[in-house]
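First the structure, in the form of structure tokens, and then the observations on it.
Just one protein chain is left out here, and the rest sit where they should.
Order of writing sets the chain letters: A, B and C. Residues in each chain are counted from 1.
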Amino acid sequence: MEKNRLEAFSDGVLAIIITIMVLEMKVPHGPDWAALRPLLPVFLSYVLSFVYVGIYWNNHHHLLKACRHVNGGILWANLHLLFWLSLFPFVTGWMGENHFTPLPSALYGAVLLLAAIAYYILQTLIIAEQGGCESKLAKAIGRDWKGKLSPVLYAAGIALSFIRPWLAGFIYVFVALMWLVPDKRIERVVSE
Amino acid sequence: MEKNRLEAFSDGVLAIIITIMVLEMKVPHGPDWAALRPLLPVFLSYVLSFVYVGIYWNNHHHLLKACRHVNGGILWANLHLLFWLSLFPFVTGWMGENHFTPLPSALYGAVLLLAAIAYYILQTLIIAEQGGCESKLAKAIGRDWKGKLSPVLYAAGIALSFIRPWLAGFIYVFVALMWLVPDKRIERVVSE
Amino acid sequence: MEKNRLEAFSDGVLAIIITIMVLEMKVPHGPDWAALRPLLPVFLSYVLSFVYVGIYWNNHHHLLKACRHVNGGILWANLHLLFWLSLFPFVTGWMGENHFTPLPSALYGAVLLLAAIAYYILQTLIIAEQGGCESKLAKAIGRDWKGKLSPVLYAAGIALSFIRPWLAGFIYVFVALMWLVPDKRIERVVSE
Partner (left out) sequence: MEKNRLEAFSDGVLAIIITIMVLEMKVPHGPDWAALRPLLPVFLSYVLSFVYVGIYWNNHHHLLKACRHVNGGILWANLHLLFWLSLFPFVTGWMGENHFTPLPSALYGAVLLLAAIAYYILQTLIIAEQGGCESKLAKAIGRDWKGKLSPVLYAAGIALSFIRPWLAGFIYVFVALMWLVPDKRIERVVSE
């Protein structure tokens, strides 16, 4: 039951984050294409961030399904993850409004990186709670190449932001697509 | 239990969408009718969109009630639907602020159309998960004339936006009313 | 289970309404009392509306506790109630920003009145679903003097807004206090 409330709170926060990001797309005053065009980059970064929050919700869902007990550490690791995700609307709006210029693009990558680290901490605590490496989840995640590759790519994206911002954007899109491919591993072991 | 969390997250997102749309009705500064009058079209499009989100919540509710298992495809089809619905506040605000001019009216129809397609995909995946045409839901939906007629009408609305915007508005209202008539089909079969 | 989702969705909408009202209290730029003072009426109308939404949540909670089955009519009556409640942030902000002048004060009363009517419709449908006057809820509500007196007082408040706005404000506060006295009736019968 304790777990349910953690899920409910996280669902609430994720639902709000994914929805208020759209508020950064300010309703334009004119009724024509010219008024709409400046919103295109904002829209594109909204799509990207929507997919990212969707991925996090999806993975969070699988992660907690594998979790039976919740302790204080897990509660705070979860809040820590939600903190970085709560910055998505801000960095998404900033990147979108500034057409993928260096600093906004690097900051976007930094928040992605910090969220990934927070997710890793949460995952580690949940595995520890369930009895170390023997736990179902640990087996399911196995070598977790996606979880290990993503931070490296985010870091590359941050560095590339200052040289070729569009390459950074390309990397962020690539990582999102990589995660979109459904993560069969956890599903398989859990449903055994 | 997996299903519960999908419902909870969707409820959260739909609750937020339906509520933040009202934020597009900016509080006017003057205390008289003159200050309130420009908000009338914004209010009308708010009412229309509120009804649409209500219809989606209602149908989504019935759809998932008929659903037992949730897989990765259903999770993402659901997020895809929520994505288009999350654009309602934006297109509602734009259409309202520009008094139902061609482009905002067409964009509103386009988002309605894309949400309808997303709903159809979600419905198809849920039926597939439950064992094809033999599933309860497939029987309940039957020929699904509303689901098939709506996209056609939305497309007509988009086209008409550029000729007679008020006719497009009329069509959007008509489709909403068509759905407001309660969908007895699913209720009947499910409660058998 | 159907009922649970209706409650969850309503809780979501009410939670958002009660919280986004605070966004109408725009953060002032100066750091002193002079900057804070214009916000006092906004704050007072926020408090009033917070209490009203709290009352609705409270009553809604008791109403649905007494309800076993949910049908299409109840779903829409509930959405209808949520619609009028969703206008609270707007009318609260307008009344607060215009220091309780006639029109904003009357509109506030009108939304209160329409929400009360919507609540009455919902209550009637839930009683009907449970088997007419014999239902537990009908007995619990009994003569329901609060529910009958409130619309009369709201109507009086609307009329008085154009003569003595402060008297309208007084009436709205009075009705809120009247409801704050806990509604023992339903609790008693339900817990029997």
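Keep in mind that, in the parts below, contacts are C-beta pairs under 8 Å (C-beta built on N, C-alpha and C of every residue); 3 or more make two chains touch, one makes a residue touch a chain.
Since the structure is predicted, the reported quantities are computational estimates derived from the model, not experimental observations.
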Based on the whole complex, identify which of A:V27, A:L48, A:L82 or A:L153 touches the chain you can't see. A:L82
Option from C:N58, C:N71, C:T101 or C:Q130 whose C-beta touches the chain left out: C:N58
Where does chain C touch the missing chain, residue by residue? 7-8, 11-12, 14-16, 18-20, 22-23, 25, 27-33, 36, 47, 50, 54, 57-58, 61, 65, 180, 182-184, 187
Contacts from chain A to the absent chain lie at residues 1-2, 5, 8-9, 12-13, 15-17, 20, 23-24, 71-73, 75-76, 79, 82-83, 86-87, 89-90, 93-94, 97-98, 101-104, 107
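By definition in this document, only the chains that are shown with their structure count from here on.
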So the centre of each chain is just the mean of its C-alpha atoms; given that, what is the distance between chain B and chain C in Å? 26
Taking each chain's centre as the mean of its CA atoms, how far is chain A from chain C in angstrom? 37
The positions of chain A in contact with two or more other chains are 12
